[in-house]
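The complex appears here minus one protein chain, its other protein chains still in place.
Going in written order, the chains are labelled A, B, C and D, and every chain counts its residues from 1.
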Amino acid sequence: MHEPIRPLLDVSDLTVDIDGARVVDGVSFTVAPGEVMALVGESGCGKSLTAFAMLGLLPSVARRTEGRILLGDRDLATFSERQLRKARGKDISIIFQEPSASLDPLASVGSQIADAYRIHTGASRADAFEKARQMLVDVGIPDPDRRLDQFPFELSGGMCQRIMIAIALICGPRVLVADEPTTALDVTIQAQILDLMKKLVADHGTSIVLITHDMGVVADIADHVAVMYAGRIAEIAPVQDLFDHPAHPYTALLLASVPRLDVAPKADLATIEGSVPTPQEFGPGCHFASRCPLVTDKCRVEQPPLFAQGYGHRSACWHIDRIAEITGMLP
Amino acid sequence: MLRYVGERLLQAMIAIFGVLTIVFIVMHLSGDPTLLLVPQGASAEMIADLRRELGFDRPLWVQYVGYLNDLIHLDFGESVVQRVPAIDIVASRLPYTIQLAAGALTVAIGVGIPAGILMATRRGGWLDRVLTAVVVTGQSVPTFLSAILLIFVFAVTLGWLPASGIGGLSNLVMPSIALGALSMSTFARMTRISVADELSKDYVRAARARGLPMPKIIVRHVLRNASIPVISIAALEIGNLLAGAVIIETVFAWPGIGQLAIQSIQARDFLIVQVIVLLISFVYVITAVLADFIYAIVDPRIRLAR
Amino acid sequence: QSAKTTLTIDLPNEPATLDPHLQWNTDSYSVYRNIFDNLLTRDVSGEIVGQIATEWTYLDDTTIEFKIRDDVSFQDGTKLTAEDVAYSILRIIDPALKSPQLSQFNQIDTAVATDATTVKMTTKSPYPALLAQLVKLSIVPKAYMEKVGAQEFNVKPIGSGPYALGEWQKGVQTELKANDGYWRAKPPFETVVFRAVPDVSTRIADLKTGKADLIRDLSPDQTDSIKETENTKVLSVATERVGYMYINAQAGPTTDVRVRQAIAYAIDRSALIEALLQGYGAQVNIIGAPPVFGYTDEVAGYDYDPDKARELIKEAGAEGAKLEFLTSPSYSRALVEAIQQMLNDVGFDVSISASDQATFLKRRQGNPENAGSLAFGAWSCACQDADGIIFPLFRSGSQWAKYANPDYDALVDSARSTLDKDQRMADYKKAYEILREDVPGLGLYQAFAVYGANAKLNWEPTANESMFIMDMSWQQ
Amino acid sequence: MSDTHQVLEIRDVAVHFNGRSGLFGRSQFVVKAVNGVSLDIAAGETVALVGESGCGKSTLSNTIVGLQQPVEGSIRIAGEEVVGARGKALNDIRRKVQMIFQDPALSLDPRSTIGAAIAEPLIVRGIARGEALKSRIAKLLTEVGLRPEHADRYPHQFSGGQRQRVVIARALALEPALVVCDEPVSALDVSVRAQILNLLVALQKRTGVAYLFVSHDLSVVRHICDRVVVMYLGRFVEIADRDTFFANPKHPYTKALMSAVPEADPRLQRSRERLILTGELPSPSNIPPGCAFHTRCPLATEICSRVRPELTSRADGSTVACHHV
Partner (left out) sequence: MTLATLSTSLSARFRRIPLPILAVIAILITMVLLAALAPWIAPADPSRQDLFARLKPPGFVGRSGITYWFGTDDLGRDLLSRVLYGAGVSLGVALLSVIVSTLVGVSLGMIAGWFRGWVEVVIMRLVDIMMSIPAVLLAVLTVAVLGPGFLKLVLVLGLTRWPRYTRVAYGQTLQVANLPFIKASELAGAGAARILFHHVLPNIAGPVLVVATAEFGLMILTEAGLSFLGLGIQPPTPSWGSIMSVGREYVERAWWIVLFPGLSLFFLVFSVNLLGDWLRDQLDPRSRTR
């Protein structure tokens, strides 16, 4: 599972500025074919921006200042808008956080799925619709013929999510970026979608970058996990390693916040004191310094690099050796 | 939906009735046409006689009941000035009004909407600035002035277009531009705002993520979504174009309803005014209901929202 | 150009009706007077002469007998007889017709055709202005009218005049076709088109671009550009219309005669005429113009004397008196503003109240309290008789009068009930003298009618502001 | 009924929406969002309401606080009838019940300060003004773990978790007897979610408030609730104590739900047996006859498509609506 295959996606040093504030700061990770990389972290830490930056879809206020995004051996960061357009949907696709907002409310879902196919393959309308129908069957939507003519508002949230997935997958992309694809869905539908992704990975060797805040989902599907905090990667590790031996205070505290069977009902859950600094408040040192129980002066002034912790496991903390103090403090 | 239409039409009837009543009362409060009809120097008795013969001496409510009674029998009455059925007079003007309104709408929509789209997509760029200046010009030159300037330039100086009156398409050009300019600005602004709004929405980004080129996104997705406020404006503007063309029609000697309206108001030719008001509110109501239907066609959600 | 067979005339509005008994507004009669013949008319010098009538004699003070031509046919071929004339008279005085012109003819009691060429008419009392009024009486065909009814006649009129109605495009233009069998002569143009062009600037543009050959109601300021343009010229004529000020003698600060006199002294008539009218106006001392019977230049005027005016104001204790100046868009805004300034200069506080014509008339003719202090007016009775001017304007009890003076009333009453011209002239002179003293109104100038025309059009406009196409022709 | 009232008594409540479709509304239909449910909640109790998306949870919540009128049934809060109450009566009842909406960002007016938001109920009810009001706000803010000086800030200046606390502070300002929480934590990340849950529990311990807690996250439900109600297509299909519920879920839908919850432990999660539901999802405008779940139920038999199972009590105190338990 940890064999060093040549990565399909190699993001390095990705940096995004908004109004002079560094909201994504030197993010690097690689994803091998058929692998799922989970990106987790507190709300607002820059996960979505990282995803947008990979496809060249940053909002107009944001600017990518640095970074390489190698897809195979081509660098998406150097692409013109025209080249990007050709790559989007075909080489690299994205599923957005909010499925109903990401579908044109006034176009039938069939046409939206088929459009993506026609653009990249030049297929005829009839062919594209046939392909779209096939995709609906693949994502497990019953009665696809009727659904193709329906509008997004006529579908439930889970169905919209699956439509988005169908659009993202119709051209057989090599990389799929999924930004919180299951938030706001109930668990039964969530399970269906996760199963679909697993099938994709298994059948087509697609690489997936999965953004989520649900540790259960991570546990279910991810191969590797990158934990982000305030624009930087705090820790990156194979999934089992991360759950077993978190090597960053933030990761440890995050995992501890999940309600578990062994925590008595209505007992206090572990939390992280304080709140995420805004990009304007970022100091020169470790961004987690303001909330870290292990903080020392060094943390405040000097940014920790990603230290290797084991095979494929790296963590950006000056005090990895003292992590046990945290795990010990936890209930 | 049928019930909705029924209800809507019933309300519309009541509204039209309200319009007629208000106009009736205010018109009559503002005086009757007798003094305008008699030659200078007519004596008081003569004026009183004529007033009595025309029926303007009766109490207001009697006149009103009489008017409603005629209306129920689809008798719209006769112009006191022209002594011809009011409905015939208005009907004779209708084709010209429709021509002019169509011309002006063509200018307003044909120029305004593309300009709005360009402004929205090039927001902040030089094209946006240039078009903004054009739009503002449309909004800041009084029509009576722009009309006469057009005449001086294109009719008197260049001799390209006829200065006044009806006739071929060439007669329609200048009035349409002069009348459409203001609406054009409104359409351009409204289109700019709503297209810009749509462009910032997630589905546009999603469409880009699918690999769709921008022009295609605009044509396929953005325009349809941005069209609702523009349709509302169009519905308002159509009513406006019918009656709002007073000055344009006067300057270009265009025999439309607007000119007839102001002349009849000034002449206190009540029954013509009433027919015009009836017509305008009718058009207004129809366009409003029609707009609702277009909403429902453009946006399938609206069907259920009722 | 001389080959042009169509004459195009831009009027401000379309004719309201073409039934000559129903409307008496300029735009209507400019058109229909070319379709119908009248009983009488005026020649170029302003004398009343026969048109359909060949001669007339007073049988007594209230009875008059007309001899009718026997060589006139209507445009449908039927012959015009005394029956038609009597019918036309009876029709217009029939209250059921609701003719707005009734007041001009209501002195007539009855008319009968005594034979094919004779009509006998009786009036209720001796009525000196009768002939002047009959100048406006058009003759309509009795048989046709009775056949088609008034409604139909209104849109398809038939008369005996030089032109027959061609096509009437409502709201756009009225086209007249020459009546080649016209009894007086062959009409000068095959077709005449009257267009409705409300805006004067547009009428000028039409004239300059050759779309129109004759336009009316120009303001003096606009004459320059027409004079400067090749192919166009300005035609003008002094008319019977008089520009005057009304001054309310029955309410407000102007009840004091000294205030009214002060107003008269304060207005610089020559400045108005020279600067604003650009000479298209002639100074008068009374409310009347030379073409009018009863006009006299022997009554002295008020010369421009602001100091005298201030003195009078002081005497009357009316410094800073608030005067409301009524006006409507029908009157020259520049004149009104200029007069306002002149009055303010001598110490009044004049405010202008503009409203639409209907409201203006309602106030002006309503009770004195609400009738403002001042108004500007341009009066023409189209009868060229002082009876049509100062009687309605100042005879107490009249709608317009905000003034009462029994001596004056006696004079104008006497002048309207005798046929003796000298007696009438004397009465009017006395009446004008009273008006000069009391100043319930003030004559300002004799108005000129100003037309713009194609340089090749021959036409001499007349004092009564009519547009007889028979008098026009293309220059050879 | 006895004199000792529960905080909330719901009896046979049904809420329907009128839907129309087709260009001219040819087809009219009724969405039976809530279809005859009954429930009691005692003071200091937390009851969870779980169920598939679209089953009527939010509709029921809105109905309880009077934002939605039921077509039938009765809702009493501290003994007073909500249904049909208007004006002052409704206003008085509303003192005793508050609601926390799903999305904190949307439930705060973006254009008024959070101080004003918290002050609103106090001002409107004339409870406090001037200095007293200020100190009251300060106290409430401290209680939910914010600082008094935050009162002058606008909602957009807070993080999602902080905003949710503001909403809670406002809901508690009037010291209600019942708070209806409609998915209060589903949009939050785990650490923030933990803060909110802790806060809710602490407040309940101190003030004895009762919660109706709508959620689709069963780990959260297990953590803070005393009783669980499972809803499916507008009806309750299972009601049980927490321990009974998690130890021994009975209704087949509940079982499917439980098996779909991912565990935050890769090893455990990947080795789990899961019950995947198949079959057509029925719509609330066209509820199938018999048991609404029978189209997707692994245990369905012929009787399920004919006879609707009633909620019946079981030995361990839970009530279940199923023919085959």
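Keep this in mind: a residue touches a chain if its C-beta (ideal position, glycine included) is under 8 Å from a C-beta of that chain, and two chains touch if they have at least 3 such contacts.
None of these values were measured; they are calculated from a predicted model.
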* For the chain left off this view, which of C:Ser88, C:Thr239, C:Ser328 or C:Gln399 is in contact with it? -> C:Ser328
* Asked: Of the residues C:Ser351, C:Gln423 or C:Asn458, which one touches the chain left out of the display?
  -> C:Ser351
* Looking beyond the chains shown, say which of B:Ile87, B:Ile280 or B:Ile294 touches the absent one. => B:Ile280
* For the chain left off this view, which of D:Val15, D:Leu49 or D:Val65 is in contact with it? -> D:Val65
* To do: Return the single residue from C:Val237, C:Ala338 or C:Ala404 that touches the missing chain.
  => C:Ala338
* Structure fact -> Had the left-out chain been drawn, it would touch chain B at residues 11-12, 14-16, 18-19, 22-23, 26-27, 29-31, 132-133, 135-137, 139-145, 148-149, 152, 182, 186, 189, 193, 197, 200, 232, 236, 239, 243-244, 246-247, 258, 261-262, 265-266, 273, 276-277, 280-281, 284-285, 288
* Asked: So that we can see where the missing chain sits, which residues of chain D does it touch?
  -> 65, 67, 91, 94-95, 97-99, 101-103, 106-113, 116, 120-121, 124-125, 154, 156, 167, 170, 173-174
* **chain C, residues in touch with the chain not shown (by the definition above)** => 200-201, 219, 221-222, 224-225, 271-272, 275-276, 328-329, 333-334, 336-338, 340-341, 351-356, 358-359
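Everything that follows uses one rule, which is that only the chains that are shown with their structure count from here on.
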* Structure fact -> Separation of the C-alpha centres, chain A versus chain C, in whole Å, is 90
* Distance between chain centroids, defined by C-alpha means - chain B, chain C (Å) -> 38
* To do: Give me the residues of chain B that touch two or more other chains.
  => 304
* **In the complex with chain A, residue positions of chain B that touch it** => 201-203, 205-213, 216, 220-221, 224-225, 298-301, 304
* chain D contact footprint on chain A (complex, rising order) -> 41-44, 142-143, 156-158, 183-192, 194-195, 213-220, 222, 239-240, 243, 253-255, 257-261, 263, 265-266, 268-272, 275-276
* chain A touches which residues of chain D in the complex? -> 51-54, 159-162, 186-195, 197-198, 201, 216-220, 222-225, 242, 256-257, 260-270, 274, 276-277, 280-281
